[in-house]
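I have placed the structure first, in the form of structure tokens, so that the comments after it can refer back to it.
Here the complex is missing a single protein chain, while all its other protein chains stay put.
Per-chain numbering from 1; labels A, B and C assigned in written order.
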Amino acid sequence: MNKKKIINDPVHGFIKIPNERIYDLIQHPHFQRLRRIRQLGLAEYVYPGALHTRFHHALGAMHLMSLALDTLRQKGFEISEAEMEAAQIAILLHDVGHGPLSHALEFILLKDIRHERLSQLIMQGLNQEFGGSLSMAIDIFMDVYPRRFLHQLVSSQLDMDRLDYLLRDSFFTGVMEGTIGADRIIKMLSLYQDELVIEEKGIYSVENFLTARRLMYWQVYLHKTNLSAEQMVIQILRRAAHLCAKAKR
Amino acid sequence: MNKKKIINDPVHGFIKIPNERIYDLIQHPHFQRLRRIRQLGLAEYVYPGALHTRFHHALGAMHLMSLALDTLRQKGFEISEAEMEAAQIAILLHDVGHGPLSHALEFILLKDIRHERLSQLIMQGLNQEFGGSLSMAIDIFMDVYPRRFLHQLVSSQLDMDRLDYLLRDSFFTGVMEGTIGADRIIKMLSLYQDELVIEEKGIYSVENFLTARRLMYWQVYLHKTNLSAEQMVIQILRRAAHLCAKAKR
Amino acid sequence: MNKKKIINDPVHGFIKIPNERIYDLIQHPHFQRLRRIRQLGLAEYVYPGALHTRFHHALGAMHLMSLALDTLRQKGFEISEAEMEAAQIAILLHDVGHGPLSHALEFILLKDIRHERLSQLIMQGLNQEFGGSLSMAIDIFMDVYPRRFLHQLVSSQLDMDRLDYLLRDSFFTGVMEGTIGADRIIKMLSLYQDELVIEEKGIYSVENFLTARRLMYWQVYLHKTNLSAEQMVIQILRRAAHLCAKAKR
Partner (left out) sequence: MNKKKIINDPVHGFIKIPNERIYDLIQHPHFQRLRRIRQLGLAEYVYPGALHTRFHHALGAMHLMSLALDTLRQKGFEISEAEMEAAQIAILLHDVGHGPLSHALEFILLKDIRHERLSQLIMQGLNQEFGGSLSMAIDIFMDVYPRRFLHQLVSSQLDMDRLDYLLRDSFFTGVMEGTIGADRIIKMLSLYQDELVIEEKGIYSVENFLTARRLMYWQVYLHKTNLSAEQMVIQILRRAAHLCAKAKR
């Protein structure tokens, strides 16, 4: 079976699944579950197009990761095939522990466990199923891999996660103010002592990225209708938990 | 309360809700139900962005209707405010009877009733609730209103329904081949003896529309994975119906 | 002859020429001259797509003016047909006095005359040719028309000139960082005591506009190669003037 699929993505054009292992990870129920988790929770009540899922976002972030690593290689930095794959797996799975709805909600459902911790646990489970082949990806995700830039591409102030979600959220909401020059930012990435840096010429693109991010917070993520809807769901769940607890007694 | 809302639509930019009655119709549970019905059913298994709903599509078609009627007015054709509103309501509600998943499915669930018939029944129910103010819209929808172009804008070979769904499906799937010049087609609309016609200069845009539509059928609507998923759901429902019938005996 | 032409504009889609007088103005050699004046002067040496002209920009600004005035009318502000046309003419001709290349250059060629003054003189000449029908447009341009918002739409911190050139320069250079939500800004325009204001909800779009403008200055308008090329042309012209003066003696 041909597992080198190409997926149509209205945001990035085409996303290539780079190899069989990543194909199998994507097919795994733990990852397919993300098809039913919306990236923007209840924001669809304000922005009817905002139905895109964490599944789609994770594929997009993996795509940007491959562009970023290609750029670094072309600038002469050595990145092994194993590192390439591990970094792509790390970002593909970085959100695999996310529950439904919003960050706010997870505090209700699982009081003392953050989604990052869940992602980590799921990744470890998958690592067993995949015969230990995700170990380097987990090291990168946990920031214990010696080459720190790989973790920084997964999770930092300017990681591939943020580049993808800004572009994607802007695309599906139709909020133009979130448009960023992700291609340019990626082309400007470089390394200094194995830490991620940006070439001087990229500074305006980075500033634009920071402004765009803030505008998206104001116009989308913290939109009053979005937050109200979220609070209503939280109160409903609290009430349900209370009634269940009462019923049990 | 201000009901002249503007809705962000990544496809058309902004959609203006033209008046209070239409705002109230959009808020009605019958219409809000369409938020949970995807335009492309199970096509998301091939195109992960294809999660857009009939709710969103109906708003988009209403928007194109207002552009089309504005164009006709600017060309000197008289269209009353009442006709304007009725045509917008007719297209807003043209799919209100749609059930979940695909056209194919509705033959299983409701053997002898097509969704057009359901749309009509729901519109008549809404008309009662809204004090008879939807009568002209229903006449347009049923093609009994004397000025036939209004019905043709709702349902014909080149209606606002098709223009919106092609643009929208192309946008959310990322299938570029479905891109059409809807703006240009609308600008080329005209009337001859109250029937909808296209100015000669628009012929290439129309040809492009026809080709794009066919390509979307091949690449999206009739994609083998899409059809297979649909058949699986149909078989599941058939089996469920069979088991229920058996259990009842 | 049909003068109600529609012009394809890759930035705004379609630009409608609203009436015969404006069609005749566009056809006038004074305006057609702008076809040979590039909006971004020598920036094409950095951005090969940046060949767009002041002709195209003036049409685009006129288009945005008509959108802005339509929005204000829909919000209940009275704007007469005469004012509508005059404002469109004022912005169409606001740059008609521009010479080739850049602002910097005009100080060499015409030491004590700014292009605004030239635009005014040309408009007055056209007004004579057009039988005085541009008087209101000139009043708006000169800011002596009593309803000040009309001038503010032509020339202020947030005028249709700037909205169009940012969008257009961003489009033709490919510098994504200049993308602004012009549609949204226009939809948020309002009047208070006949002065132009922005609805509170539009504040993020305005902030994005201000940031985008600054980024365009840094990345495009003040790009070192652009400025160097300009300085070279200025020095060449100075030298030519010097040699001519010497030859005359």
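The working rule: contacts are C-beta pairs under 8 Å (C-beta built on N, C-alpha and C of every residue); 3 or more make two chains touch, one makes a residue touch a chain.
These numbers were taken from a predicted model, which means no experiment stands behind them.
Novice: Over the full complex, note down every shown chain the hidden chain is touching.
Specialist: A, B, C
Novice: Of the residues listed, C:F31, C:F141, C:F171 or C:Y204, which one is in contact with the missing chain?
Specialist: Spelled out, the listed residue whose C-beta touches the missing chain is C:F171.
Novice: Please identify which residue in B:Q32, B:Q157 or B:T211 touches the non-displayed chain.
Specialist: Answering carefully, the residue with contact to the hidden chain is B:T211.
Novice: Could you list which residues of subunit B touch the chain missing from the display?
Specialist: Touch with the absent chain occurs at residues 175-177, 179-181, 183-184, 204-205, 207-208, 211-212, 215, 218-219.
Novice: Mind pulling the subunit C residues that touch the left-out chain?
Specialist: 7-11, 13, 35, 44, 46-49, 51-53, 55-56, 59, 171-175
Novice: Under the stated touch rule, tell me which residues of subunit A contact the chain that is not displayed.
Specialist: Subunit A touches the missing chain through residues 6, 13-14, 183-184, 187.
Operating definition for what follows: only the chains that are shown with their structure count from here on.
Novice: Averaging only over C-alpha atoms, locate the centres of subunit B and subunit C and give their separation in whole Å.
Specialist: Inter-chain centre distance comes to 39 Å.
Novice: Return the distance between the CA-based centres of subunit A and subunit B, expressed in whole Å.
Specialist: The computed centroid separation for subunit A versus subunit B comes out at 33 Å.
Novice: Which subunit A residues touch at least two other chains?
Specialist: In subunit A, 175 touch at least two other chains.
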